[in-house]
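What you see is the complex with one protein chain gone and the rest in place.
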Amino acid sequence: MELVQLLTPEGERFEHPDHPLETTPEELRGLYRDMLLTRRFDAEAVTLQRQGELGLWASLLGQEAAQIGSGRATCPDDYVFPCYREHGVAWTRGVDPLNLLGMYRGVNHGGWDPDANNFHLYTIVIGPPLLHAVGYAMGMAREGADSAVLAYFGDGASSQGDVAEAFTFATVNAAPVVFFCQNNQWAISTPTSHQTRAPIHRRSAGWGFPGIHVDGNDVLACLAVTRSALERARRGEGPTLIEAHTYRMGPHATSDEPRRYRDDSERQTWEAKDPLLRLRAHLEKHGHTDAAYFEDLAQEAEQLALRVREGVRAMPDPDPAAMFRHVYVDEHAQVSEEQREYEAFQATFVQEGPQ
Amino acid sequence: MELVQLLTPEGERFEHPDHPLETTPEELRGLYRDMLLTRRFDAEAVTLQRQGELGLWASLLGQEAAQIGSGRATCPDDYVFPCYREHGVAWTRGVDPLNLLGMYRGVNHGGWDPDANNFHLYTIVIGPPLLHAVGYAMGMAREGADSAVLAYFGDGASSQGDVAEAFTFATVNAAPVVFFCQNNQWAISTPTSHQTRAPIHRRSAGWGFPGIHVDGNDVLACLAVTRSALERARRGEGPTLIEAHTYRMGPHATSDEPRRYRDDSERQTWEAKDPLLRLRAHLEKHGHTDAAYFEDLAQEAEQLALRVREGVRAMPDPDPAAMFRHVYVDEHAQVSEEQREYEAFQATFVQEGPQ
Amino acid sequence: MRESRQVFEKMTMVGALNGALRDALDEDPKVVVQGEDIGRLGGVFRVTDGLQHRFGKDRVVDSPLAESGIVGTAIGLALRGFRPVVEIQFDGFVFPAFNQIVTQLAKMHARSLGKVRLPVVVRIPYGGGIGAIEHHSESPEAYFMHTAGLRVASPATADDAYWMLRQAIASDDPVIFLEPKRRYWDKCEVNLTTEPAPLHKARVVRPGRDLTLAAYGPSVKLCLAAAEAGAAEGRSLEVLDLRSLSPLDTDTVEWSVRRTRRMVVVHEAPVFVGAGAEIAARVQERCFYHLEAPVLRVGGFHAPYPPSRLEEEYLPGLDRVMHAVDQAFAS
Partner (left out) sequence: MRESRQVFEKMTMVGALNGALRDALDEDPKVVVQGEDIGRLGGVFRVTDGLQHRFGKDRVVDSPLAESGIVGTAIGLALRGFRPVVEIQFDGFVFPAFNQIVTQLAKMHARSLGKVRLPVVVRIPYGGGIGAIEHHSESPEAYFMHTAGLRVASPATADDAYWMLRQAIASDDPVIFLEPKRRYWDKCEVNLTTEPAPLHKARVVRPGRDLTLAAYGPSVKLCLAAAEAGAAEGRSLEVLDLRSLSPLDTDTVEWSVRRTRRMVVVHEAPVFVGAGAEIAARVQERCFYHLEAPVLRVGGFHAPYPPSRLEEEYLPGLDRVMHAVDQAFAS
């Protein structure tokens, strides 16, 4: 199957018969800004991890187009289910980047309000959220809502049984859901060829719903295919699978050492396909931007980085009592009992003064 | 995709370019005998259940061709993983039918030696055995064995995540395994349309391996496609998925009441496609059989039924100590302790005499 | 609010559960029911009989054969504001959903710092005694008790079945609702107008002075029989129906044992790291100086549930309970 591409690595714009896309210069500048700010934020998080402010960070470097393009295709009433690397998607949903850092800092397991931006919590266990997405979409459909769900997963995740079950429940319920696979070629050290011998976008055919292969480093193509898939879902025509061909430029997470399992040369090949460079080339070629635009943006990026840096450092450690809170909505005798004992025990230290 | 058929419901023989099959009259008579004896055995088990000799029975009525055809395609060194209804397959592997009754009578959970006939135990939990089959096939391949695995599952089972994972592990390991799906149109009360919106045989394309749709009531077609798929597997070319289009003529199990969820008319439609009738028509039309053949066979069937009836009635209840045996291969302190306590407790009754 | 309803007499537990689902579906449009074969067939035990006909295929959903999918989509529905009640066909088939239950259903409320609520009920017919094949007679409650974030409850009678299921559906926390299938056809009077007790409260079902028999679900009836037999021997045995397993109503247990000073816990699940272990551990912690004898446990062996012809040997029966009672008095 052909790879949907609307923008070449050199910044050349194409039209695609099945995925028409009209864009204003302002929109194009907006997409570039999204990608640049996301990248800057991500780089800042990597630095903060090195400085010990975060316990871990999973960088999205290289996947900005896949995430911004697909995320910008959503409407406010749509709902998004991420994995743990969808910082760009979170950005498009209006989630404060600071919120994304809490779990990587170790002060919470997520903890933002998913309903505030219709952006679900990051979920570490790979597989389950795809089914949550389908259930959510089934609920939307039952309510007759004019909206859809966008669910992200990785090339590695595609091997989990839950993903197949998600396809099954989505099709038999004609659920308004779009499955968006960022095939970034690696699942930690495991290449995609170890997960499947056929392209991932072909998977959906076996369930009778369409699969699309898109250039994941082309923000316009990602926007276009996701938008049409979401529209299809909202029309009640059921799910679509999108495979975005992209690359994880960095390590799996800050704890990882990619040199143990892949050549740097691979990364270099992909640098030529950088999602930001190609949109920048396009913007410049068509006179949509001037030097001031890029300067302002660079400044905005530094401000964002500063805000994030300061925000993270100011993040308080959680109150130990938080361990017991929210285990249940309503009182649970064992939790209350353990909390009482814990607090009584802590009180003995307070009485004795600091140790 | 076209349905592979070598024998019409009227007993007309066809050739299929991809699935050539040469058969001698003797082989054809053998296949008919297999199907008839299996059907007779199955009917006897249903009766035995009604008489209270079995706790439950899952009848294969209507699926004789799918099971005998595919089972007869195996070689002795191949290995078979059944579900719980593969009585016909068991027959082709030389498993004593009496062995199949133990778990339905409640005297064991299976308990035959899988390695005696390379026929694995019936497995009640739906999904897991497909992965066992793939692992077994991976082992065969590692040993360089010239053999393959045949794994059965149902239309309902196709929804389990483990089936998808089995496809994944089979393909990335190019495991010599054939997945044989008996689509008997129902999973208890759930029609296949509630499991998938696309034909099951299409599922494999998403993993890059072939899927075949075969007339599951045509014993010759089932034999031919399974044989070629097993040969392909033995050649190291990896897995094949076969979907056999067939029908569960009876209830899901003796405890089920199909009238609650399906029309009798459906069953009548399928009666016209009876797997035995069509082979019988073919045999008679070509003079491969005479009246004596059918009479002898009927007598053999009655003898089998008699042997099964008597055998079941003679099956002893298991020794209670069997509960503790075989939990582990080697001694386990808690099991030994509980067994000692249990036996000491039982001994108090013996001393006191019967209660 | 339910004045118009009669007090039903002599209902089976299946009937009571069916009534509870029907009333919950009636009263709250957000309640949805899903599971394998629960629609036209009404479930293999007929607990959902007639519900699809009455409430439609959108609210009473025949699902594909995939338990992870059943629970996973229920979580998604709950995120959207629904209150799903899912059926796992038999105890032994809950394990494909275990990942969804343990890592998602149980933890999402805490993960979200309370922003997300998952009012999902997972109904599981459990326990033995019905002569079934493998995986149809197991008692998996300990796995769920050990999992923080889940509530676990099990009724022993039709009356409790009705009300406890209503309460479970009303709970904003996920509830693992264990239905003792060997009691499905037992009848008792169900009072449909008066809620008898909170979901998580244990109940003294037979008062006694000399020893406490603690049980839940299928084993309560057995303990009542044991108390009867004990009375014939001149022993006054108190029977507690724990009803809730997470939380455990330790207060009631403690209150009972402090009076009787002896205790035997009975359940069908294997005793090794089972519910009885927790109860024994708690009781000796809290009633150490009140106990005249160790807390004893009667339950399944550390072995897979046996073939049905052996299940009466495996399951705690009257003999084994009375034997434990004797031992407790011998101490």
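Order of writing sets the chain letters: A, B and C. Residues in each chain are counted from 1.
By our rule, a contact is a pair of C-beta atoms (placed from the backbone, for glycine too) under 8 Å apart; a residue touches a chain by one contact, two chains touch by 3 or more.
Please read these numbers as outputs of a predicted model, since none were measured by experiment.
Engineer: Would you mind spotting which of B:Leu6, B:Ala133, B:Val214 or B:Ala229 touches the chain that isn't drawn?
Structural biologist: Considering the complete complex, B:Ala133 is the one touching the chain left out.
Engineer: May I ask which residue of B:Glu44, B:Glu64 or B:Glu165 touches the chain that does not appear here?
Structural biologist: Of the candidates B:Glu44, B:Glu64 or B:Glu165, B:Glu165 is in touch with the missing chain.
Engineer: Taking the entire complex into account, which one of A:Phe41, A:Tyr79 or A:Tyr104 touches the absent chain?
Structural biologist: Selected residue, touching the omitted chain: A:Tyr104.
Engineer: Which of these, C:Pro84, C:Gly127, C:Gly149 or C:Pro316, touches the one chain of the complex that we don't see?
Structural biologist: Hidden-chain contact among the options goes to C:Gly149.
Engineer: Just one of C:Asn191, C:Ser236 or C:Gln284 touches the chain that is missing; which is it?
Structural biologist: C:Gln284
Engineer: On chain B, where is the contact patch with the chain that was removed from view?
Structural biologist: Counting only chain B, the missing chain is touched by 108-115, 120-121, 123, 125, 127-128, 130-140, 142-143, 161-162, 165-166, 168-169, 172, 322, 325-330, 332-335, 337.
Engineer: Which positions on chain C touch the chain that was left off?
Structural biologist: 92, 95-96, 98-99, 102-103, 106-107, 110-111, 134-135, 142-143, 145-146, 148-149, 246, 269-270, 272-278, 280-281, 284-286, 288, 291, 293-297, 301-304, 331
Engineer: Which chain A residues touch the hidden chain?
Structural biologist: These residues touch the chain not displayed: 55-56, 102-109, 124-127, 156-157, 159-162, 187-190, 194-196, 255, 257, 260-261, 317-318, 320, 322-324, 327, 332, 334-335, 338-339, 342, 345, 348-349.
Everything that follows uses one rule, which is that only the chains that are shown with their structure count from here on.
Engineer: Going by the contact definition up top, give me the pair of chains with the most C-beta pairs touching.
Structural biologist: Highest contact count belongs to chains A-C.
Engineer: Centroid from C-alpha atoms only, then distance chain A to chain C, rounded to Å. What do you get?
Structural biologist: So the centre of chain A lies 40 Å away from the centre of chain C.
Engineer: Quick check: how many Å separate the C-alpha centres of chain A and chain B?
Structural biologist: Each chain reduced to its C-alpha mean, chain A and chain B end up 45 Å apart.
Engineer: List, in ascending order, every residue of chain A touching at least 2 other chains.
Structural biologist: Each of 161-162, 165, 168, 172 in chain A touches at least two other chains.
Engineer: Give me the residue numbers in chain C that touch at least two other chains, ranges are fine.
Structural biologist: Those would be 63-64, 66, 68-69.
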